[in-house]
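This is the structure I want to talk about, given as structure tokens.
As you look at this complex, bear in mind that one protein chain is not there, while each of the others sits in place.
Up next, chain A:
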């Protein structure tokens, strides 16, 4: 089905740790991990509406990734860290990404094939 119910929202910083408030031109690292993660910025409290004064903006699309202002350090349950210094980072929420934790558009809907009861994979 077409994603005609996409919506965008701004929320306060969620569970994604952001690595500092840098990200100016050329300031990023090339996929390497920072020596130590900077402390999460003091974002607005939950429920506080957005994004003044250096808060990290996170947007969501229904059925799609979380879009977080980069750079981002992602800490998985097992402590594994992934780092991205892109200006915006798409964090997978469907868990189908082959490049998890980053989105690879695997969440997208698949057209029904012409033959019934056979799903395109």
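Just so it is clear, contacts are C-beta pairs under 8 Å (C-beta built on N, C-alpha and C of every residue); 3 or more make two chains touch, one makes a residue touch a chain; residues count from 1.
Rule of thumb we're sticking to: contacts and distances are computed from a predicted model.
S.K.: Leaving aside the chains you can see, what is the UniProt protein name of the one that's missing? Options: "Cytochrome d ubiquinol oxidase subunit II", "Iron-containing redox enzyme", "Decarboxylase" or "Glutamine ABC transporter permease".
M.R.: Of the names offered in "Cytochrome d ubiquinol oxidase subunit II", "Iron-containing redox enzyme", "Decarboxylase" or "Glutamine ABC transporter permease", the absent chain's UniProt record gives "Iron-containing redox enzyme".
S.K.: Applying the definition given at the start, please give the residues of chain A touching the unseen chain.
M.R.: These residues of chain A touch the chain that is not shown: 1-4, 6, 8, 25-28, 30, 59, 61, 64-65, 67, 84-90, 98-99, 102-105, 108-114, 120.
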